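First the structure, in the form of structure tokens, and then the observations on it.
On to subunit A.
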Amino acid sequence: MLKVKLGGTLVNKAGGRTEFEVEGANIMQMLRNLGRTCPELEPMLQKGVSVAVDGQIYRDAMLQPLGPENEIILLPRMAGG
Partner candidate 1 sequence: MSAVHVSTNINGDDVEFVCRPDESLLDVLRDRLGMTGSKEGCGTGDCGACSVELDGRLVCSCLVMGAEVGGHKIETIEGMAQGDKLHPLQQKFLEHAALQCGICTPGFLVAARNLLERNNDPTETEVRYWLAGNLCRCTGYDKIVRAVLDTAKDMRKSAAKSSAKKPAAKKKAAPKKTAKKGARHAA
Partner candidate 2 sequence: MPLDANTPDLRTEFKSVGTRPNRPDGVDKVTGRARFGADFALPGQLTGLILRSPHAHAKIKSIDTSAAEALPGVKAVITYKDIPEQEGCDKDVLVNIMARGTALYDGHAVAAVAAVDASVARKALKLIKVDYKVLKHVTDVDEAMKPDAPVLHPGRFDPVDFSTLENAAHVSGKEERKTATPAHSNIAGRYVFGHGDPDKGFKQADVIVEHEFKTEATHQGYIEPHACTASVSSDGMAELWVCTQGPFMVRDVCASLLGMDVSRLRVTPSEIGGGFGGKTTVFIEPVALALSRKAGKPVKVVMSRSEVFRATGPTSSASMWVKIGAKKDGTFVAADAVLKYQGGAFPGSPVEMGAMCAFACYDLKNVRIVGYDVVTNRPKQAAYRAPGAPMSAFAVEGVIGEIADKLGMDAIDIRLKNAAKEGTVSSYGPTFGPVGLVETLEAAKAHKNYKVKLGKNQGRGVASGFWFNFAGNTCVSINLNVDGTLALALGTVDIGGSRASMCLMAAEELGISYEDVRAVIADTSSLGYNDISEGSRVTFSSGLATIKAVRDLKVRMCGRAAKIWGIPEDAVKWENGAAHPAGSNAGNFPPLSIKEIAAQASATGGPLAGHYEINAEGAGPSFATHVCDVEVDPDTGAMKVLRYLVVQDAGKAIHPSYVEGQFQGGAVQGIGWVLNEEYFYGKDGTLQNAGFLDYRVPVCSDVPMIDTVIVEVPNPGHPYGVRGVGETSIVPPLACVANAVSSAIGVRARTLPMSPPRVLAALEGVAASKA
């Protein structure tokens, strides 16, 4: 089981819930299962999110392996200058 925390706007979309427990061996599976657990999040997940795994921010690496030991935080998608 993965522990996934939400950041930013995602919290509002999830009806105030900030933490979820979902299955998944990588980011793609985790996001898919999160969307099933909390359908209100689905539009945001489709739009794209960044995922911080142990402090490292991943924008697109869907196959990044995840385990129960990881700190996983969903963040809004970022753009830079």
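A word on the picks: all candidates are chains of the complex that A comes from, given by their letters.
Note that in this section a contact is a pair of C-beta atoms (placed from the backbone, for glycine too) under 8 Å apart; a residue touches a chain by one contact, two chains touch by 3 or more; residues count from 1.
A quick note: this is a predicted structure, and the numbers were derived from the prediction, not measured.
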| item | value |
| --- | --- |
| Options 1 or 2: the chain contacting subunit A in this complex | 2 |
| Contacting residues of subunit A [partner candidate 2, same complex] | 5, 7-9, 11-12, 52, 54-61, 64, 71, 73, 75-76, 78-81 |
